[in-house]
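Worksheet: the structure to be examined is printed underneath.
As you look at this complex, bear in mind that one protein chain is not there, while each of the others sits in place.
Going by the order they are written in, the chains are A and B; count residues from 1 in each one.
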Amino acid sequence: MGVNKAALRKSNRPAKDDRFLISFVKLFLAEPGCKASQGWVVSRLPLYMAPLFLLFLAPTLLTACGDNAINSSGSPLALRKPYEDKVLRINLGTEPPGLDWHTSTDSTSFDVVSNLMVGLTQYTNDLEVKPSCAASWDVLDGGRRYLFHLRDGVTWTDGKPVTAYDFEFAWRRLLKPETAAQYAFFLYDIEGARDFNTGKIRDFSKVGLKAIDAKTFEVKLSKPAAYFIYLTAFCPTFPQRKDIVEQFGDRWTEPEHLVTNGPFKLAKWQHEYKIELDANEKFFEGRPALSKIKMFMVPEASTAFALYENNELDFVDNRSFSTPDVERYRSSPEYRNFPLLRAYYLAFNVSKKPFDDVRVRKAFAMAINRNVFPKILRRGERPTNSWIPPALGGDGCGLSFDVAAARRLLSEAGFPGGKGFPETKLLYPNREDVRLVVEATQDELKRNLGVKIDLVNQEWKVYLATTRKDPPQMFRDSWGADFPDPETFMNLFTTFNGNNHTRWHSQDYDNLIEQAEGEQDKEKRKALYQKADVMLCRDAVPIVPAYLATQNIMVKPWVKGIAVNPLDFQFFKTVEVGESNK
Amino acid sequence: MTAANRSPWQRLLKIPTAVLGLAVIAAICLVALLSAFGVELTPFAYDQTSSDYLAAPSWLHPMGTDELGRDLLARIIYGARLSIAIGLTTALTAFLIGSVYGAIAGFSSPKVDALMMRGVDIAYSLPDLLVMILIGVVMGRGTFGILIALGLVSWMGTARLVRSQFLTLKNEEFIEAAYAQGQSNLNVILKHLLPNALGPIIVALTFTVPSAILSESTLSFIGLGLSPPACSWGTLASDGWRSLRAHPHLIFFPSLFIFITVLSFNFLGDGLRDALDPRTRLGKGK
Partner (left out) sequence: MFSLIIRRILMSIPVLLIVASLTFALVRIVPGGPFDSEKSLPPEIVANLNAKYHLDKPVHEQYFLYIGRLCRGDLGVSYKYVNRTVNDILFDAFPVSCQLGIVALGLAVIFGVPLGAIAALNRGKRQDVLAMFLSTMGVSLPGFVIGAVLIYVFAIKLRILPVGLWESPWHVILPAVTLAFSPGAYLARLTRASVLEVVEKDWVRTARSKGLSEEKTIVRHILRNSLMPVVTVLGPLTAIVITGSFVVEYIFAIPGMGRFFITAVMNRDYDLILGTTMVFAVLLIVANMFVDIVYQWLDPRLRME
């Protein structure tokens, strides 16, 4: 009781600090002393709030009537000039984890690096390899020795010439265990490289890499590898400057230190937000037409696409629009669609019942109608039933959709009409497009085979750990090509490949692949890979290839020269932005 | 006096908004239960695909269809049971853990109280996602795992609230009076402190329900939601929000149902607060 009285006394005492509040409350009271409900702000509250409310709900209702997006409104933002001269604004999607082309591994970093740097060779847009830093090269000793002859006049941004020593230093650094480069295995075909990388030998002179002089670079392979030349066009094998890397340590990729040799140079890097590249005037092929590239990092696709629609981006690709956005623009001249060397497949764990029985695997492969995938994914995906993509010589040799045959095989295996089929789990990482694919697969299997499978989603890293350690009977997986050769796809299912999670292995298959790797004759090589493809997709069926992804792009009319290649490298050195192109 | 003598239930039924809220919740629960027991309320099954992809609302599909050609109405009905289950279970878990923890803290000596509140600080500071992934791994990523995960990361707010209510009420005279009558600690907590603290707690709980429904949709947003083809309103909303411009029905209907449900819970919560409030029950005063 005493406490309460004290409290009352205290709170009754007029305090100076509540004057402001009192005057604030007066706003809500029309006349001093009247009830709050009669205050002028309060009594008009519904009037103030109603528009707010409508503002919020109305558009949702309005859009129900459909939205024709390709219109232009005459509002203030639209009146501004829609582009900046000679400046290309694009979206990277995410922060590149790093611009050190030895330690980064992801496509975002490589999108930046491949515009900053050139290597010994480079890809044309048709994925042919053409000379770059190297003016020419000799293939000697039956494909075991490469001699690269460097071009004159290729310089770094600080004016020094690019030499064979820069390549030797870079490749050595790539292989050094201390660098801990994930792509070091790219060079494992080189003599002694694997042992050096794993610390078994410390003496670098035993590794088959050598700068003979400033203009000649020699590489010795431990066995012929027909795809080796492709690797010299890929970011991890680009040269590096010993002095710069050693002087600035971990910070050598920051804009103030980085020295490069490509069409652009790094001007600004606001982490998690934006990278700016400026034209490199000293580029050996000549100054690029653009003076600047602004690479934003907008993670959400629909936001990035809205930026494009509002003329704040000039070029967007898959990572910058959601599927509904693509649909609205499918017939627009700004829209284009390119095939990619990226394949999606369903895999079986062949060590688990009932998928140890090849008939069950074949039944599943024939019961899934792959034509459904492009209809639900809606990005122009190409259904496939063989593992080698058509662009690399694949001929669709796999099992095709045939419900009757599938049912027959399933009943031969002891599950007529799906009766008695054991509980089966299909594991997938929870990503939007994947979810649709596995849901459609689940439905196809239920309808065509009478088999009900359970979908299990896991967070990305958990999913990766599970597929490696102990995958369930079925899982969804994908593979993107590292270089334009069937090898990158076919090697995946050899016995010792760390990415083969199917538990399936075959000595015959391994032999075929090894034979193909060493084969120098193009046609013979192709035939060997096709033989292996038949084994994989027709006979043993540890996987069900589903579809090949495509790159969808939108380009504003004032941009010229954007090209997309199937490896999804984006080179901007020939792009132009400006009045004359409008 | 007559009003005060009625039971809380009778007084709840006198409040029109509360009755409305109750009716809507009851209807949703009924639909959810019916669908859970296999009564077919729509001509389509919730996981039945068709080639009628992304159809706009029509007589055949009153709410349209999704990317796989599934009837959205059927999915909304199916989603009702999971959303309601997620909301209620989470609220219940939060209430049980939170009020026991908060009551002990608020009633104990300042030292124990401070220690327990540091415990809440610790629980707050742990990244929710980390805890949820861990639980997901232990329990499996099914519906049950999500229920447990959401419950375990949402009790701290209730604990704080209960404690602060107890701290304020502890010194009220009617508590002192109860002690003077020689009542035991437990008795005081259960008969006097808890009922008096119930108002804000119920309001907080009516917030836990929607926030659980929303947390679940955020989980789907970052890719950790329910295993398809199971769906809740939250997953439907997070799957559909990018279609705002092209196929607005995909986002409009799930949002609408979350809104209606939350509004009903709020109405009901408010009504409950009034009906349960001991001060009004005792006839305005002591």
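The working rule: a residue touches a chain if its C-beta (ideal position, glycine included) is under 8 Å from a C-beta of that chain, and two chains touch if they have at least 3 such contacts.
As the structure is a prediction and not an experimental result, all values here were calculated from the model.
Enquirer: Among the chains included here, which ones are touched by the excluded chain in the whole complex?
Expert: Result: the unshown chain touches A, B.
Enquirer: Pick out which of A:Phe185, A:Phe284 or A:Phe338 touches the chain that's been left out of the picture.
Expert: Missing-chain contact among the listed residues: A:Phe185.
Enquirer: Thinking of the whole complex, not just what is shown, which of A:Val259, A:Met295 or A:Val462 touches the missing chain?
Expert: A:Val462
Enquirer: Going by the contact rule already stated, which one of A:Phe296, A:Phe401 or A:Tyr529 would touch the omitted chain in the full complex?
Expert: Selected residue, touching the omitted chain: A:Phe296.
Enquirer: From the listed residues B:Ala105, B:Ile175, B:Ala237 or B:Leu268, report the one that touches the chain absent from this view.
Expert: Only one of B:Ala105, B:Ile175, B:Ala237 or B:Leu268 touches the chain omitted from view, namely B:Ala237.
Enquirer: Which chain B residues would touch the chain omitted from the figure, given the whole complex?
Expert: Residues 17, 114, 117-118, 121-122, 124-127, 129-131, 133-134, 137, 157, 160-161, 164, 167-168, 171, 199-200, 203-204, 207, 210-211, 213-214, 217-218, 221-222, 234, 237-238, 241-242, 244-245, 251, 255, 258-259, 261-263, 266-267, 270, 273, 279-280, 285 of chain B touch the chain that is not shown.
Enquirer: Contact with the hidden chain only, please: which chain A residues?
Expert: 3-4, 6-8, 10-12, 14-15, 18, 21-22, 25-26, 28-29, 32-37, 42, 45-46, 49, 52-53, 55-56, 59-60, 63, 73, 75-78, 95, 97-98, 100, 103-105, 177-182, 184-185, 188, 194, 197-198, 250-251, 253, 270-273, 296-300, 302-304, 306-307, 309-310, 312, 459-462, 464-466, 468, 478, 480, 498-499
Assume only the chains that are shown with their structure count from here on.
Enquirer: Using mean C-alpha positions as chain centres, tell me how far chain A is from chain B in Å, no decimals.
Expert: 39
Enquirer: Which stretch or stretches of chain B touch chain A in the complex?
Expert: 47, 49, 51, 53, 67-68, 133, 136-137, 141, 171-173, 176, 223-225, 227-229, 239, 242-249, 251-252, 255
Enquirer: Given the complex with chain B, which residues does chain A contribute to the contact?
Expert: 1, 3-4, 60-61, 63-64, 67, 69, 301-302, 322-325, 327-328, 375-376, 378, 429-432, 435-436, 438-440, 442-443, 454-460, 462
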